[in-house]
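Pasting in a structure now, in C-alpha coordinates, and then I'll have a few things to ask.
Incomplete set of chains, arranged as in the complex.
A and B are the chain letters, set down in written order, and residue numbers restart from 1 in every chain.
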(Lines give C-alpha, C1' and ligand atoms only; values in the text may rest on other atoms or scores of the structure.)
Protein backbone atom coordinates (compact mmCIF):
# COMPACT_ATOMS: atom_id res chain seq x y z
CA UNK A 1 0.00 0.00 0.00
CA UNK A 2 1.43 3.33 -0.96
CA UNK A 3 0.24 6.59 0.48
CA UNK A 4 -0.93 9.35 -1.79
CA UNK A 5 1.74 12.04 -2.11
CA UNK A 6 0.74 15.64 -1.59
CA UNK A 7 1.86 18.90 -3.16
CA UNK A 8 0.84 22.32 -1.88
CA UNK A 9 1.68 25.66 -3.43
CA UNK A 10 1.09 29.07 -1.91
CA UNK A 11 0.67 31.41 -4.88
CA UNK A 12 1.42 34.84 -3.44
CA UNK A 13 2.78 36.49 -6.57
CA UNK A 14 0.65 38.23 -9.14
CA UNK A 15 2.92 37.81 -12.14
CA UNK A 16 2.09 35.81 -15.26
CA UNK A 17 5.38 33.93 -15.35
CA UNK A 18 5.37 33.02 -11.66
CA UNK A 19 1.75 31.87 -11.85
CA UNK A 20 2.69 29.80 -14.94
CA UNK A 21 5.47 28.11 -12.96
CA UNK A 22 3.05 27.39 -10.11
CA UNK A 23 0.44 25.89 -12.41
CA UNK A 24 3.00 23.87 -14.42
CA UNK A 25 4.37 22.28 -11.24
CA UNK A 26 0.85 21.74 -9.90
CA UNK A 27 -0.38 20.10 -13.11
CA UNK A 28 2.78 17.97 -13.25
CA UNK A 29 2.23 16.81 -9.67
CA UNK A 30 -1.42 15.98 -10.40
CA UNK A 31 -0.35 13.94 -13.42
CA UNK A 32 1.99 12.16 -11.00
CA UNK A 33 -1.06 11.31 -8.85
CA UNK A 34 -0.33 13.77 -6.10
CA UNK A 35 -3.15 15.45 -4.25
CA UNK A 36 -2.53 19.07 -5.15
CA UNK A 37 -3.64 22.34 -3.55
CA UNK A 38 -2.91 25.86 -4.76
CA UNK A 39 -3.59 28.40 -2.03
CA UNK A 40 -4.00 31.84 -3.66
CA UNK A 41 -3.17 34.72 -1.37
CA UNK A 42 -2.38 38.44 -1.82
CA UNK A 43 -1.62 39.19 -5.52
CA UNK A 44 -1.95 35.52 -6.45
CA UNK A 45 -5.71 35.97 -6.04
CA UNK A 46 -5.71 37.89 -9.31
CA UNK A 47 -5.16 34.63 -11.21
CA UNK A 48 -8.64 33.59 -10.05
CA UNK A 49 -10.46 36.79 -11.03
CA UNK A 50 -13.07 36.68 -13.75
CA UNK A 51 -12.10 38.85 -16.70
CA UNK A 52 -15.31 40.83 -16.75
CA UNK A 53 -16.21 43.59 -14.32
CA UNK A 54 -18.75 42.48 -11.75
CA UNK A 55 -21.08 45.16 -10.37
CA UNK A 56 -20.76 45.13 -6.59
CA UNK A 57 -21.22 47.57 -3.75
CA UNK A 58 -17.74 48.45 -2.51
CA UNK A 59 -15.99 51.11 -0.47
CA UNK A 60 -13.61 53.58 -2.13
CA UNK A 61 -10.37 51.75 -1.33
CA UNK A 62 -11.80 48.38 -2.34
CA UNK A 63 -12.86 49.94 -5.66
CA UNK A 64 -9.36 51.32 -6.19
CA UNK A 65 -7.69 48.00 -5.44
CA UNK A 66 -10.20 46.36 -7.76
CA UNK A 67 -9.34 48.74 -10.58
CA UNK A 68 -5.57 48.66 -10.04
CA UNK A 69 -5.23 44.89 -9.94
CA UNK A 70 -5.38 42.75 -13.09
CA UNK A 71 -8.72 41.09 -13.82
CA UNK A 72 -7.75 37.45 -14.31
CA UNK A 73 -4.81 35.40 -15.42
CA UNK A 74 -4.64 36.77 -18.94
CA UNK A 75 -4.13 40.35 -17.73
CA UNK A 76 -1.20 39.71 -15.42
CA UNK A 77 2.22 41.28 -16.08
CA UNK A 78 5.53 39.44 -15.91
CA UNK A 79 8.20 39.65 -13.22
CA UNK A 80 11.10 40.47 -15.53
CA UNK A 81 11.62 42.59 -18.62
CA UNK A 82 8.21 44.15 -18.64
CA UNK A 83 9.50 46.79 -21.15
CA UNK A 84 6.39 48.91 -21.50
CA UNK A 85 4.16 45.86 -21.52
CA UNK A 86 6.06 44.10 -24.30
CA UNK A 87 7.17 41.29 -21.99
CA UNK A 88 3.79 39.60 -21.55
CA UNK A 89 3.13 39.85 -25.29
CA UNK A 90 6.48 38.25 -26.10
CA UNK A 91 5.89 35.47 -23.59
CA UNK A 92 2.41 34.80 -24.96
CA UNK A 93 3.78 34.88 -28.50
CA UNK A 94 6.48 32.29 -27.79
CA UNK A 95 3.97 30.15 -25.88
CA UNK A 96 1.75 30.07 -28.95
CA UNK A 97 4.67 29.47 -31.29
CA UNK A 98 5.89 26.48 -29.26
CA UNK A 99 2.38 25.09 -28.75
CA UNK A 100 2.82 25.45 -25.01
CA UNK A 101 -0.10 26.26 -22.72
CA UNK A 102 -1.10 29.77 -21.72
CA UNK A 103 -1.89 30.54 -18.09
CA UNK A 104 -5.68 30.43 -18.60
CA UNK A 105 -5.27 27.02 -20.27
CA UNK A 106 -3.10 25.80 -17.41
CA UNK A 107 -5.78 26.90 -14.91
CA UNK A 108 -8.43 25.05 -16.93
CA UNK A 109 -6.27 21.92 -16.93
CA UNK A 110 -5.83 22.24 -13.17
CA UNK A 111 -9.60 22.32 -12.76
CA UNK A 112 -9.95 19.23 -14.97
CA UNK A 113 -7.31 17.42 -12.90
CA UNK A 114 -9.21 18.23 -9.68
CA UNK A 115 -6.49 20.38 -8.27
CA UNK A 116 -7.92 22.16 -5.25
CA UNK A 117 -7.89 25.89 -6.00
CA UNK A 118 -8.28 27.88 -2.81
CA UNK A 119 -8.75 31.61 -2.34
CA UNK A 120 -7.42 33.04 0.93
CA UNK A 121 -10.39 34.64 2.67
CA UNK A 122 -8.26 36.94 4.82
CA UNK A 123 -6.63 38.67 1.86
CA UNK A 124 -9.92 38.73 -0.07
CA UNK A 125 -11.19 40.76 2.85
CA UNK A 126 -8.17 43.07 2.89
CA UNK A 127 -8.24 43.69 -0.86
CA UNK A 128 -12.01 43.91 -0.98
CA UNK A 129 -12.45 40.98 -3.38
CA UNK A 130 -15.79 39.18 -3.27
CA UNK A 131 -16.71 35.64 -4.31
CA UNK A 132 -18.76 36.94 -7.25
CA UNK A 133 -15.56 38.27 -8.83
CA UNK A 134 -13.69 34.97 -8.70
CA UNK A 135 -13.95 31.84 -10.84
CA UNK A 136 -16.68 29.31 -10.10
CA UNK A 137 -15.87 26.05 -8.33
CA UNK A 138 -13.00 27.24 -6.20
CA UNK A 139 -12.76 26.87 -2.41
CA UNK A 140 -12.49 29.52 0.30
CA UNK A 141 -10.29 29.04 3.32
CA UNK A 142 -7.72 30.59 5.64
CA UNK A 143 -4.17 29.88 6.73
CA UNK A 144 -5.22 27.10 9.14
CA UNK A 145 -6.66 25.04 6.28
CA UNK A 146 -3.51 25.64 4.24
CA UNK A 147 -1.33 24.42 7.12
CA UNK A 148 -3.54 21.36 7.53
CA UNK A 149 -2.71 20.40 3.96
CA UNK A 150 0.93 21.49 4.02
CA UNK A 151 2.00 19.70 7.18
CA UNK A 152 1.48 16.36 5.43
CA UNK A 153 2.79 17.64 2.11
CA UNK A 154 5.73 16.08 0.32
CA UNK A 155 6.35 19.13 -1.81
CA UNK A 156 5.42 22.53 -0.31
CA UNK A 157 6.34 25.65 -2.23
CA UNK A 158 5.80 29.39 -1.81
CA UNK A 159 5.71 31.19 -5.14
CA UNK B 1 2.72 9.74 21.02
CA UNK B 2 2.79 12.28 18.28
CA UNK B 3 5.89 14.08 17.18
CA UNK B 4 6.00 17.85 17.16
CA UNK B 5 5.61 19.22 13.64
CA UNK B 6 8.07 21.78 12.42
CA UNK B 7 7.77 24.79 10.14
CA UNK B 8 10.73 26.79 8.86
CA UNK B 9 10.61 29.92 6.76
CA UNK B 10 13.54 31.64 5.08
CA UNK B 11 12.55 35.30 4.88
CA UNK B 12 14.77 36.68 2.11
CA UNK B 13 12.46 39.42 0.85
CA UNK B 14 12.34 42.91 2.28
CA UNK B 15 8.79 43.81 1.34
CA UNK B 16 6.00 44.53 3.78
CA UNK B 17 3.47 42.25 2.12
CA UNK B 18 5.85 39.29 1.76
CA UNK B 19 6.99 39.65 5.37
CA UNK B 20 3.31 39.77 6.40
CA UNK B 21 2.66 36.50 4.57
CA UNK B 22 5.70 34.94 6.27
CA UNK B 23 4.59 36.02 9.73
CA UNK B 24 0.94 35.06 9.17
CA UNK B 25 1.94 31.53 8.16
CA UNK B 26 4.46 31.34 11.02
CA UNK B 27 1.94 32.50 13.62
CA UNK B 28 -0.66 30.12 12.21
CA UNK B 29 1.79 27.21 12.44
CA UNK B 30 2.69 28.13 16.05
CA UNK B 31 -1.02 28.22 16.95
CA UNK B 32 -1.12 24.72 15.40
CA UNK B 33 1.63 23.68 17.87
CA UNK B 34 4.40 23.55 15.31
CA UNK B 35 7.93 24.45 16.32
CA UNK B 36 8.54 27.45 14.08
CA UNK B 37 11.71 29.17 12.89
CA UNK B 38 11.98 32.25 10.69
CA UNK B 39 15.48 32.62 9.29
CA UNK B 40 15.96 36.24 8.18
CA UNK B 41 18.52 36.68 5.45
CA UNK B 42 19.43 39.43 2.94
CA UNK B 43 16.63 42.04 2.77
CA UNK B 44 14.48 40.05 5.20
CA UNK B 45 16.84 41.23 7.93
CA UNK B 46 15.22 44.66 7.67
CA UNK B 47 12.11 43.30 9.40
CA UNK B 48 14.25 42.86 12.51
CA UNK B 49 15.82 46.33 12.55
CA UNK B 50 15.02 48.73 15.36
CA UNK B 51 13.28 51.84 14.09
CA UNK B 52 15.72 54.27 15.70
CA UNK B 53 19.19 55.03 14.38
CA UNK B 54 21.90 53.37 16.45
CA UNK B 55 25.26 55.16 16.60
CA UNK B 56 27.92 52.69 15.48
CA UNK B 57 31.33 52.86 13.90
CA UNK B 58 30.93 51.70 10.32
CA UNK B 59 32.75 51.85 7.00
CA UNK B 60 31.41 53.97 4.14
CA UNK B 61 29.59 51.17 2.28
CA UNK B 62 28.08 49.76 5.47
CA UNK B 63 26.80 53.27 6.27
CA UNK B 64 25.26 53.56 2.80
CA UNK B 65 23.55 50.18 3.03
CA UNK B 66 22.35 51.20 6.50
CA UNK B 67 20.83 54.40 5.17
CA UNK B 68 19.33 52.89 2.01
CA UNK B 69 17.59 49.99 3.72
CA UNK B 70 14.36 50.44 5.70
CA UNK B 71 14.74 50.66 9.49
CA UNK B 72 12.31 48.06 10.73
CA UNK B 73 9.11 46.38 9.68
CA UNK B 74 6.98 49.50 9.64
CA UNK B 75 9.21 51.19 7.01
CA UNK B 76 9.21 48.43 4.42
CA UNK B 77 7.70 48.97 0.96
CA UNK B 78 5.38 46.56 -0.80
CA UNK B 79 6.17 44.24 -3.70
CA UNK B 80 3.35 45.41 -5.99
CA UNK B 81 1.67 48.69 -6.78
CA UNK B 82 4.05 50.87 -4.81
CA UNK B 83 2.66 53.94 -6.67
CA UNK B 84 4.88 56.62 -5.20
CA UNK B 85 4.67 55.08 -1.77
CA UNK B 86 0.87 54.99 -1.73
CA UNK B 87 0.81 51.18 -1.70
CA UNK B 88 2.07 50.67 1.87
CA UNK B 89 -0.30 53.37 3.14
CA UNK B 90 -3.26 51.72 1.43
CA UNK B 91 -2.31 48.32 2.80
CA UNK B 92 -1.90 49.69 6.32
CA UNK B 93 -5.20 51.54 5.98
CA UNK B 94 -7.13 48.42 4.98
CA UNK B 95 -5.39 46.42 7.73
CA UNK B 96 -6.63 48.92 10.31
CA UNK B 97 -10.09 49.07 8.77
CA UNK B 98 -10.47 45.29 8.90
CA UNK B 99 -8.97 45.00 12.38
CA UNK B 100 -6.24 42.80 10.94
CA UNK B 101 -2.71 42.84 12.36
CA UNK B 102 0.08 45.08 11.09
CA UNK B 103 3.53 43.63 10.48
CA UNK B 104 4.98 44.99 13.75
CA UNK B 105 2.03 43.43 15.62
CA UNK B 106 2.57 40.12 13.81
CA UNK B 107 6.25 40.17 14.85
CA UNK B 108 5.24 40.84 18.46
CA UNK B 109 2.80 37.95 18.35
CA UNK B 110 5.54 35.72 16.94
CA UNK B 111 7.75 36.61 19.91
CA UNK B 112 4.91 35.84 22.34
CA UNK B 113 4.37 32.48 20.65
CA UNK B 114 8.07 31.64 21.04
CA UNK B 115 8.73 31.50 17.33
CA UNK B 116 12.48 31.37 16.87
CA UNK B 117 13.53 34.54 15.04
CA UNK B 118 17.00 34.11 13.58
CA UNK B 119 19.22 36.68 11.88
CA UNK B 120 21.62 35.29 9.27
CA UNK B 121 25.10 36.24 10.46
CA UNK B 122 26.67 35.94 7.03
CA UNK B 123 24.40 38.56 5.44
CA UNK B 124 24.62 40.79 8.53
CA UNK B 125 28.33 40.81 7.83
CA UNK B 126 27.87 41.58 4.14
CA UNK B 127 25.37 44.38 4.72
CA UNK B 128 27.25 45.75 7.72
CA UNK B 129 24.37 45.23 10.18
CA UNK B 130 25.31 44.85 13.83
CA UNK B 131 23.45 43.17 16.70
CA UNK B 132 22.85 46.56 18.37
CA UNK B 133 20.67 47.56 15.41
CA UNK B 134 18.38 44.53 15.61
CA UNK B 135 15.52 43.65 17.97
CA UNK B 136 16.34 42.15 21.38
CA UNK B 137 15.82 38.46 22.03
CA UNK B 138 16.52 37.13 18.54
CA UNK B 139 19.08 34.45 17.70
CA UNK B 140 22.12 34.63 15.43
CA UNK B 141 23.10 31.75 13.18
CA UNK B 142 24.25 30.68 9.75
CA UNK B 143 22.98 28.44 6.96
CA UNK B 144 24.11 25.24 8.76
CA UNK B 145 21.77 25.95 11.69
CA UNK B 146 18.93 26.70 9.26
CA UNK B 147 19.47 23.39 7.46
CA UNK B 148 19.57 21.56 10.79
CA UNK B 149 16.04 22.84 11.44
CA UNK B 150 14.76 22.51 7.89
CA UNK B 151 15.82 18.93 7.24
CA UNK B 152 13.30 17.74 9.83
CA UNK B 153 10.71 20.34 8.85
CA UNK B 154 7.22 19.44 7.68
CA UNK B 155 6.66 22.79 6.03
CA UNK B 156 9.73 24.61 4.66
CA UNK B 157 9.20 27.80 2.69
CA UNK B 158 11.42 30.42 1.06
CA UNK B 159 9.75 33.82 0.93
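By our rule, a residue touches a chain if its C-beta (ideal position, glycine included) is under 8 Å from a C-beta of that chain, and two chains touch if they have at least 3 such contacts.
This structure is a prediction, so every number in the text was calculated from the model and none was measured.
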Start from the 2 shown copies and tell me what the total comes to for the whole assembly. 3
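One rule holds in what follows: only the chains that are shown with their structure count from here on.
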Geometric centre distance via CA averages, chain B-chain A, whole Å: 25
Along chain A, where are the residues that touch chain B in the complex? 10, 12-14, 41-43, 61, 64-65, 68-69, 122, 125-128, 143-144, 146-147, 150-153, 156-158
Show which residues of chain B lie in contact with chain A when the two form their complex. 5, 7, 17-18, 21, 24-25, 28-29, 31-32, 34, 79-81, 83, 90-91, 93-95, 97-98, 100, 154-159
